[in-house]
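Below is the structure I would like to discuss, written out as structure tokens.
Missing here: one protein chain of the complex. Every other protein chain is in place.
Up next, subunit A:
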Amino acid sequence: MMTSSIDEFSNSSPSDGGEPAVDITGLQVSRGGRPAIRDLSVQVARGAITGLLGPSGCGKTTLMRSIVGTQIVAAGTVTVLGHPAGSAPLRHRVGYVTQDPTIYNDLRVIDNVRYFASLYGTSAESAVGAIRSVGLDDHRTAYCGNLSGGQRTRVSLACALVSEPELLVLDEPTVGLDPVLRVDLWEQFNELSRRGTTLLVSSHVMDEADHCGDLLLMREGRLLAHTTPDRLRKDTSCTSLEEAFLTVIRRSATAGSDRAD
């Protein structure tokens, strides 16, 4: 079942120009004395939406932090858009939205986005565009502390969009949002993808996987599968992705115990 990643993504993403957006080999990370990522190798295709799925605590955030270059890694290489992760040329090209909205609650929406625009060295007008693209035009001058959780998530997203990144890393952007907002956000992600942005989106809700072109299934710091929603269904003969994921976990557990013997 452990599908090979290379031929997989070249099938699933015809837009791929050869070089992957993210190329990880042999990544190992330990956090708090415990291995958070164990020998993970994967390639993320350019121009696609790749979903990073797995139960909470499986290493999704750690993997994302490794990709944006804020995580100290124990071993392995992470290459992003042809450069080592976190290196200076990438800081204009990679956007990162953390799980909790990292915005200033005592500033207005527009000031938050303008602040990040100036950090990225883009114009103040681009802030207006970024706010429009997340649908917060009406709240432009509202203080972020007065916004709902979902709105704050979108402000946080706007702060990343303002630099028009080539790769957008989104950590559980839809967690705790109502279904309407979730649909809205996924539409925005699709729109970004159509315009050529590569998106890596993590979630622990399997029903969001259908929005993604590629799927990375993680568990306990390991990559269980690199697949697509359709292929996952076919391989596991399950109709619901939730079921399919559980099947993959069960199979990997037996494979793991076989190996241990």
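Operating definition for what follows: contacts are C-beta pairs under 8 Å (C-beta built on N, C-alpha and C of every residue); 3 or more make two chains touch, one makes a residue touch a chain; residues count from 1.
Note that in this section contacts and distances are computed from a predicted model.
Peer 1: Name the absent chain by its UniProt protein name; which of "ATP synthase subunit alpha", "Ion-translocating oxidoreductase complex subunit C", "LemA family protein" or "Transport permease protein" is it?
Peer 2: "Transport permease protein"
Peer 1: Looking at A:38, A:92 or A:140, which residue reaches the missing chain?
Peer 2: A:92
Peer 1: Out of A:119, A:183, A:205 or A:255, which touches the unshown chain?
Peer 2: Final answer for the missing-chain contact: A:119.
Peer 1: For the chain that's not shown, point to the residue among A:40, A:63, A:103 or A:248 touching it.
Peer 2: The one listed residue touching the chain not shown is A:103.
Peer 1: Tell me which of A:70, A:146 or A:190 is the one touching the absent chain.
Peer 2: Residue touching the absent chain, from the options given: A:70.
Peer 1: List the subunit A residues touching the unshown chain?
Peer 2: Contacting residues on subunit A, toward the hidden partner: 31-32, 68-72, 86, 88, 91-92, 94, 96, 98, 100, 102-104, 116, 119-121, 159, 163.
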